[in-house]
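Note that one protein chain of the assembly has been removed; the remaining protein chains are unaltered in position.
Chain IDs A, B, C, D and E follow the sequence of writing; residue 1 opens each chain.
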Amino acid sequence: MDYQSLKGDEVKELLPGIDVAILPLGAVEFHGEHLPLGTDNYLAEGISAKVAEKINKTIILPPIFYGQVWSTFAYSGTLTLSNETLAAIIKDIGLSLKKDGITILAIINTHMGNLVAMKEASRVLYEEGITVLYLTYPGSKEAGQGVLESTRVHANYFHACEIETSYMLYLAPEHVNMDRASSNIPDFPLEFDYTPTPWIEVTDSPVLGDPTLATPEKGKIIIEAVVNDIVKIINSVRENHSH
Amino acid sequence: MDYQSLKGDEVKELLPGIDVAILPLGAVEFHGEHLPLGTDNYLAEGISAKVAEKINKTIILPPIFYGQVWSTFAYSGTLTLSNETLAAIIKDIGLSLKKDGITILAIINTHMGNLVAMKEASRVLYEEGITVLYLTYPGSKEAGQGVLESTRVHANYFHACEIETSYMLYLAPEHVNMDRASSNIPDFPLEFDYTPTPWIEVTDSPVLGDPTLATPEKGKIIIEAVVNDIVKIINSVRENHSH
Amino acid sequence: MDYQSLKGDEVKELLPGIDVAILPLGAVEFHGEHLPLGTDNYLAEGISAKVAEKINKTIILPPIFYGQVWSTFAYSGTLTLSNETLAAIIKDIGLSLKKDGITILAIINTHMGNLVAMKEASRVLYEEGITVLYLTYPGSKEAGQGVLESTRVHANYFHACEIETSYMLYLAPEHVNMDRASSNIPDFPLEFDYTPTPWIEVTDSPVLGDPTLATPEKGKIIIEAVVNDIVKIINSVRENHSH
Amino acid sequence: MDYQSLKGDEVKELLPGIDVAILPLGAVEFHGEHLPLGTDNYLAEGISAKVAEKINKTIILPPIFYGQVWSTFAYSGTLTLSNETLAAIIKDIGLSLKKDGITILAIINTHMGNLVAMKEASRVLYEEGITVLYLTYPGSKEAGQGVLESTRVHANYFHACEIETSYMLYLAPEHVNMDRASSNIPDFPLEFDYTPTPWIEVTDSPVLGDPTLATPEKGKIIIEAVVNDIVKIINSVRENHSH
Amino acid sequence: MDYQSLKGDEVKELLPGIDVAILPLGAVEFHGEHLPLGTDNYLAEGISAKVAEKINKTIILPPIFYGQVWSTFAYSGTLTLSNETLAAIIKDIGLSLKKDGITILAIINTHMGNLVAMKEASRVLYEEGITVLYLTYPGSKEAGQGVLESTRVHANYFHACEIETSYMLYLAPEHVNMDRASSNIPDFPLEFDYTPTPWIEVTDSPVLGDPTLATPEKGKIIIEAVVNDIVKIINSVRENHSH
Partner (left out) sequence: MDYQSLKGDEVKELLPGIDVAILPLGAVEFHGEHLPLGTDNYLAEGISAKVAEKINKTIILPPIFYGQVWSTFAYSGTLTLSNETLAAIIKDIGLSLKKDGITILAIINTHMGNLVAMKEASRVLYEEGITVLYLTYPGSKEAGQGVLESTRVHANYFHACEIETSYMLYLAPEHVNMDRASSNIPDFPLEFDYTPTPWIEVTDSPVLGDPTLATPEKGKIIIEAVVNDIVKIINSVRENHSH
């Protein structure tokens, strides 16, 4: 159910039965020549829709399209919120939902830069009795093994690569231009993981890996696993909270 | 042009020619039985699209769907950001755009509660050389005279009434259920305008006036006037800034 | 009763019977050649004294002489507080009064720039059970019709004009030099109301209109209406709160 | 010169010649049966006027009537600002004056609780090239020796006692009721100076000492010494800054 | 070189030649029956000393003994700073060092909870031209393979287990009581990694794994690898910054 489209009667009838609100959260970020600025947002909305199909008593909140983007901010088109701003948005939404009795907020997030703000806000909301789930592709690592052909360029980051491009080919193919996909394997300095380093100091393109290997099939396998994991996690929380 | 859908090449080619970014801003707020929670968002997106058709060298940013809603917060389904949070979002977006040389941010706003945050953020961004336009139905008052049949229930507020419902019938009729529209004329206490007063202390329904008088034609007349005014204001700013 | 002048016995005897504290709030702002920097403060004190004469069980707090002044800050002599600072003052005063059982704070304000801070602080204090009234010339618009000769230069702003000069001629004539009054009709750009615009970008003098038309009689008519309205609003709040 | 009363011409002619702004700062605080709540404010205004008579090229700003009052907050009638609020006011005023070229701000303070906020704001303004003088009865200790008859009840605090009452008898006798003056010698616990202790935990009356010994002559001797010291300090700063 | 012990002459002679300041950062946290509350601090100091032996032109700053501890806060003896507080400390220290020309701050951290604050502060200091290295056992994962016998209980967390106890046996054996070591394998709920979960909701003891397998030899192998990695990273930064 789309929260925004509910009219008065529906609000009053349905909200009391809802216990989980799904919040798609992405970012506006340069994603190379073949992917659009809104890549993370298209993915967050796509996964959220699939999750909502599989669980009942839930609504999908309007997405937050702006994320925290530090590492790739220098690339054209990237927009960013500060961690404080993003955490404040999540906190305000959580407190608003609590007023109507909804105390589980499941954030379907697709952008690594949002992790800190999600966690900070979640801890604040925890003190208010609100359970926030921060869900950034849970289960994708396991699901990707045996499916992905390229080795990861970096242990923690992926960006506009075989993985993410496959997700887009599955969830939003109309926004992908594979003709413009090309591999990029930056050479990271030893200190890269241990000091703030805008990627532009390391590589002209923020693509991390080889998107030409992407296929919708790969995307489907991993995203379906992710969706299943999210559903399991939400149901586990529901169960543990109802005791 | 939809900012989110731009891919790498387009970003690099187009952004240098853009001088105005349009930011739709609404809210999630209870709007009576006949209108949806996302009313303000549908209107902000609708007006933004019409404005973008009439001016060149512009892009439409992804909307901010969450607004500051104090007066009607107690009604079911309403969500709110604090003024500080909303102002921070606008400030962060403005500073991000500046990085790519876009220094006019035109906020197409449809929710009164956002005025303070818009103005606060605008003054901060002014110091950074960024011109923010806060555009909340400019010209609608004049355009509505002679068109609207009901007298306004309150000098400053309108909500889910003949005016706003007409806007929706013109811009997003699929989200209106006129069968459920009904008039509501609250009796405001003398101090209403001079002290913080949640509307629920005054009226069970936040509808302010008579939505049954709404028609798409009325909406069209006023919204077209608003769009024209916005276009004129943006062009005036462009001209004054280019000197 | 002047709060400051109360001695120990009086404090203990009188405070328990007080339910409304009046707080004069103005600003220090350039007001043209004929009016002093403290114009808003003289007016706030003048109106407060007249209101206090007409209601019982009230005290007048020491004035806040500093206001939030953004638009005319560039003119010589103008001083400003930030919105955050002014809101903090009001909040701190409200919480202090609550300690002694006074839960209605009536701010007699004479400066438009203070509106945001007053409203923000009022909402915070509302959550603490304190009723703040923000009273900026209530009823003056209606009272001015038929009295004032000049048309307003701007829909929302008035400054050092026929209106304000008339107020001063009535309440603080010793601070007016009519010999130096002269009309000023700035030409506002189309975007003036929609983007932060220091007035000095538009006009060398912040006088908005024609102060030469001012008379003490006009001032008296409007100010008396304002005082009556304020008294009515305070009494209405008292009554509604006592239920 | 009273800053508030300056009209446009005067502002433009006089401000360029001013280098020191005097800011009276007091508090609203319970001062026993014989002194009024505004005691500190009457004293700050009184001393400021005397200082202004003795130095040229200066103006007196409108007073800040509200101070930071922690220790005596529990007594009826006392009002308080937080340290943050008071520091923000001073900072905002300092920055405003800088705009018009006035970079020495001499705060004539009469309330101990304001020391922290004054110092904090002064350090911030120091970084902005503004010299703040925080002047809380400089030279009074020395001047009081040989004049005062009672020994001080506490090494650092005096309140509504022989000292302060003498000041009032000299500067604002119309606000003193000596018939109600009576001595109060609280018995401070050993930890009093080393842990936050609201005075009401120690004594029913915040009078610290014996006000019955107060005379206008004593007040005159000390206050004149204080005024002379302030004048010397201001002139020393002027000289050192002009090199 | 111990920063604290430097006297005036030494400060003036040595600081100009220093380019890296080492900051040990730990936490005070319950670490089971066999390890002390200061475990993380002993480790941070131990590693820092070994690093300092291997690089020149460096000083060791006094440690920060307090860290951010959320997950284990409920266990007795655990103390915590907020993320904001810890980030502020690091920021203030970084800015202080910059005054004396030291622009590389290498934080030797031993507590996972400090990661967010370190990163936040580092990004702020990056804007000030200061390079912060946040070094939390770099290289330990690789070095531990083939050495450690137990499988990790959790992918991201280790605590008072074979790993950390081995570190202590190598670096601070006088603070270990192996007689009290015992294994603890909690059963984590599915949502554990996706929502804030104080460990005490999951397990009575925060020990994660089997500390009885710990040996000083294992500790030595891993810590020496960590020290070598830290030295390499610092030298790499030095080299890249000197170009």
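Here are some notes:
Definition applied: a contact is a pair of C-beta atoms (placed from the backbone, for glycine too) under 8 Å apart; a residue touches a chain by one contact, two chains touch by 3 or more.
This one's a predicted model, so the numbers in the text were calculated from it and none came from an experiment.
Within the whole complex, touches from the chain that is not shown fall on D, E. Of the candidate positions E:L25, E:L81, E:V124 or E:A214, contact with the unshown chain belongs to E:L81. One of E:Y66, E:Y134, E:Y170 or E:Y194 touches the chain omitted from the figure, and that residue is E:Y66.
Residue-wise, the contact with the chain that is not shown comes from D:N83, picked out of D:N83, D:S96, D:T110 or D:T165. Residue E:L97 is the one among E:V20, E:L97 or E:V132 that touches the chain missing from this view.
Not every partner is drawn; the one left out touches chain E at residues 3-9, 11-12, 15, 28, 30-38, 41-42, 61-66, 73-74, 76-82, 84-85, 88-89, 92-93, 96-97, 99-100, 175, 177, 180. Residues of chain D that touch the chain left out of view are 70, 83, 116, 119-120, 122-123, 126, 131-135, 138, 189-191, 193-196, 232-233, 236-237, 240.
Here, only the chains that are shown with their structure count from here on.
Among the remaining chains, none touches chain A as well as chain E. Minimum number of contact steps separating chain A from chain C: 2. Interface repeat of A-E: among B-C, A-B or C-D, the matching pair is B-C, sharing over half of the residue-numbered contact pairs.
The distance from the centre of chain B to the centre of chain C, each centre being the mean of the chain's C-alpha atoms, comes to 30 Å. Chain C and chain E, compared by their mean Cα positions, are separated by 57 Å. Annotation for chain A: no residues touch two or more other chains. The touch graph of the protein chains shown is a line.
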